[in-house]
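Missing here is one protein chain; the remaining ones are kept as they sit in the complex.
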Amino acid sequence: MSNTATLSTDNKQTWGGGKSPLSISYGKLMMWVFLLSDAFTFSSLLVAYGFVRFTFTTSLPNAIVKPFSHLSHTFTEEMQKAGLFVTERWPSPELVFNHFPFLHGIHLPLMFVSLMTFILIFSSVTMVLAVEAGHRMAKKEVEKYMLWTIIGGAAFLGCQAWEWTNLITEGASLQNNPFGPTAFAALFFIVTGFHGTHVLSGVILNIVIYINVINGTYEKRGHYEMVEKVGLYWHFVDLVWVFVFTFFYLI
Amino acid sequence: MKHLKIKASFVLMIAMILFSSLSVFAQDMTTDAAEAAKSTASNINWLIAGIAILLVFIIGMIFDILSKVGDVQKKQVINWGKINAYLALVFLIVGMAAFAWEMVVHGKLTLFTLPSASAHADEYDNMFMITLWLTGIVFVITHILLFWYTYKYKEDKKRKALFYPDNHKLELLWTIVPAFVLTILVVRGLIVWSDMTTSKDKDAMNIEVFGYQFAWNARYSGADNKLGKYDFRQMGIVNALGVDSTKEFAGDDVITTELHIPVNKAIYLHFRAKDVIHSAYLPHFRAQMNVVPGLPTKFDFTPTLTTNEMRVKLENPNFDYILLCNKICGSAHYRMKMKVIVDTQADFDKWIKEQPALTAKGTETNSLHSFLSKENPIASN
Amino acid sequence: MDHIEHLEHTESPANMKKQIWNTFYVLLVLTVVDIALYFALLSSHSIYKNILFVFLGLVKAFYIVSVFMHMKFERKFLASIIILPMLFICFLIWLALTEAGYTFDSRLF
Partner (left out) sequence: MSAAAIHSDDQHHGDHGHHKETFISKYIFSMDHKMISKQFLITGIIMGTIGMLMSLIFRLQLAYPETSFPIFETILGEWGKGGKIDPNFYLALITIHGTIMVFFVLTAGLSGTFSNLLIPLQVGARDMASPFLNMLSYWFFFTSSVLMLSSLFVQGGPASAGWTIYPPLSALPKAIPGSGTGMTLWLVSMIVFIVSSLLGSINYVATVINMRTKGMKMTRMPLTIWAFLFTAILGILSFPVLFGGSLLLVFDRSFGTSFYLNEIPADLAGGIERVGGSPILFQHLFWFLGHPEVYIILLPALGLTSEVIATNARKPIFGYRAMIGSIMAIALLSFIVWGHHMFITGMNPFLGSVFMLGTLIIAVPSAVKTFNYLGTLWKGNLRLNPQMMFAIGLVSFFISGGLTGIFLGNAALDINLHDTYFVVAHFHLVMGSAAIFGMICGIYHWFPKMFGRMMNESLGQIHFWLTIVSAYCVFFPMHFMGLAGVPRRYYAFTAYDQFNVFVDMNKFITYAAFVGGIAQFIFLFNFFYSMFKGKKAVQNPWESNTMEWTTPVEHLHGNWPGEIPHVYRWPYDYSVPGHDKDFIPQITPDYGQTDPLTEAKVVPAEDRKKIPTLEKEEAVLFSLAKRWLGFA
């Protein structure tokens, strides 16, 4: 951080402006403003979700399937027969998201998404630890935590790919939805897909930064602000997931 | 100076050559194409365009030369400050005269000079006139000030402007006064708006207006005053509106291509579209509502003058009320309209009897009222 | 000069690390609470359940933004210019839901 200070004063004399009233560098400010606008993009998609959802009644599950109970391979059809998955009603999430890798046939409502959430939160923690190590100019630690973050992000993407595959094999697509209104599947794919794109670009950015860290680019530059900026982006992706999780899986 | 002259004459020469060659070319064209009158028109168009561009060029050159002369002579050739000040004054006076002329002459062409044809039209016109007077006064005063100041305070090298950066009282004044005036407008506007959007009459006659590319249909609810259900999957060439006559309330429905409505009776219009958004605009009744596919919309009003009465009042035997499409909807948007005829109750009853109902059976008495099934708009019953 | 001020309110490394891990535990617990509440309230269908979930989501968001994204240590002004515009989104949400409710009603009757 002290290096940041000297660098900025140098900038002031030669090129940059004279002020930084928010006491952050312009790069971080730009990142914050970008995240603000990106928050609006996600909000618009979630607002669309809310709007569409409010024009449907939510399904009232009259038969609750117990966790760990046996799941027949025609579970969706059974639900359709029971009147829980009809096109006029928004499906109850725990009946849709109830699969877990390697545990086919067991009703594990929302367990997999909890795991995904955990992975993403954990990668956020390693990211913030990398940023913290960057403040101390501890190159080795930054490397270690960056690597963990990248692994976490990749794991999350893998989980999402698995979940998508699972839903698609059950017949869900942009135009089709065995669980209820088509808009449910379409919105799910678009919103999680848009979030997934963000995660993917975050992972790519992280890899670029990781390589730079290994090469000692920031060591030479004297500060690890780049890690901080990408960290902001990474936390934002986590933040968005909190709301995607709340709105798509819980409500 | 010498340099300038050479340049100027050079430019003029080019201009002359261009102009003469163009006119010779044009003459050739006109003589050659005497037999083909159509292409002449085209060539003349090109000629006009060419001449216009040339004129712009010549004018530009002249003024460029003038300003260069001014620079050399160290004085302004044209004192635009003074000219503009006077022109501003002329613009103000002529503009205000034109404004008044427009209000008087073109104002007569507007709907507001026609007798009001629906119950809420007076309230509407009243609101409009209040807004017009208030904004008109502000318009005139601010424009007089704007152009008067432009004239009065034109640059005078001997004078220095008044250093007057702010005056909080004045600013407060011209914040509070508009706020106050707007409060009046808002409050009145809200009253009028809520009057117009809440239906008052429970016994209003339910009529469905159905829009599609590029025509309108009307569906009358028949004796039971309830519109039958529809299914958009059945909309086709045979059954344009997708109404199944065997369904509940649908049997006595009447589908027409003209909108006949009885005078002095509350009309509850339900709108439905097949393909894209249209807008049902009934200017004489101060009524408009978008017609959205998959979203039932409605508007209610009470006509107060029959078509015949209106014809007499306007001394125009050809007058007809219309319903026109006011939301861009495709190539024939500009002629998507429906004739609206306001009849007396007796005439209306006679007319509706002549129209064939969907089935002769009348109303089905199926009272099953499914909570979630798609139903056609029915007034609060 | 501004940057030096910025330095002063950064915590010591050990303290910071502790805070990060604490936040992680909070987030973890909140997520578990979310899932638990989901199953506890499965048969209920009140709007308050949704409000509760949104509230828990906002608490998580608060922790992420304030600790992970370092907002707690930034100037108040920065925090406000990032967070206040969210009010517009709140307005949009309120409006969209009211509107959707109206659409639902008008399709029903």
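Order of writing sets the chain letters: A, B and C. Residues in each chain are counted from 1.
Simple rule for what comes next: a residue touches a chain if its C-beta (ideal position, glycine included) is under 8 Å from a C-beta of that chain, and two chains touch if they have at least 3 such contacts.
Note that the structure is predicted; figures quoted are calculated from it, not measured.
Student: Which of the visible chains would the unseen chain be in contact with across the whole complex?
Tutor: Displayed chains contacted by the hidden chain, ordered by label: A, B, C.
Student: For the chain that's not shown, point to the residue among A:S37, A:S69 or A:T169 touching it.
Tutor: A:S37
Student: Touching the absent chain in the whole complex: find that residue among A:A183, A:V203 or A:V240.
Tutor: A:A183
Student: Give the residue, chosen from B:L185, B:A215 or B:I352, that touches the chain omitted from the document.
Tutor: Missing-chain contact among the listed residues: B:L185.
Student: Check each of B:D122, B:E155 or B:D349 against the chain that is not shown and name the one that touches it.
Tutor: Among B:D122, B:E155 or B:D349, only B:E155 touches the chain that is not shown.
Student: By the contact definition given up top, give the residues of subunit C that touch the hidden chain.
Tutor: These residues touch the chain not displayed: 85, 88, 91-92, 95-96, 98-100, 102-103, 106.
Student: In the full complex, which bits of subunit B touch the chain not displayed? Write them out.
Tutor: 38-39, 41-42, 45-46, 52-53, 56-57, 59-60, 63-64, 66-68, 71, 78, 80-81, 83-85, 87-88, 91, 95, 98-99, 102, 106-107, 109-112, 124, 127-128, 131-132, 134-135, 138-139, 142-143, 145-147, 149-150, 153-156, 159-167, 170-171, 174-175, 178-179, 182, 185-186, 189-190, 192-194, 196-198, 213, 232-233, 235, 274-277, 279, 281, 283-284, 286-290, 292-295, 297, 318-319, 322, 324-335, 337
Student: Quickly run down the residues of subunit A that touch the omitted chain.
Tutor: Residues 10-11, 14-22, 25-27, 29-31, 33-34, 36-38, 40-45, 47-48, 51-52, 55-56, 87, 174-175, 181-183, 186-187, 190, 194, 205, 208-209, 212, 217, 221, 225-226, 229-230, 233 of subunit A touch the chain that is not shown.
In this text, only the chains that are shown with their structure count from here on.
Student: Between subunit B and subunit C, what is the gap in Å from one C-alpha centre to the other?
Tutor: Averaging C-alpha atoms per chain gives centres 46 Å apart.
Student: Send over the residues of subunit C in touch with two or more other chains.
Tutor: 103, 107
Student: Two-or-more-chain contact residues of subunit A, please, as numbers and ranges.
Tutor: 57
Student: Over in the complex, which subunit C residues touch subunit A? Could you list them?
Tutor: 1-7, 10, 13, 16-17, 20-21, 23-24, 27-28, 31-32, 34-35, 38-39, 42-43, 45, 49-50, 53-54, 56-57, 60-61, 64-65, 67-70, 74-75, 77-78, 82, 85-86, 89, 92-93, 96-97, 99-101, 103-104, 107
Student: Over in the complex, which subunit C residues touch subunit B? Could you list them?
Tutor: Against subunit B, subunit C makes touches at 103, 106-109.
Student: Please output the residues of subunit B touching subunit C within their complex, sorted ascending.
Tutor: 295-298, 374-375, 377-378, 380
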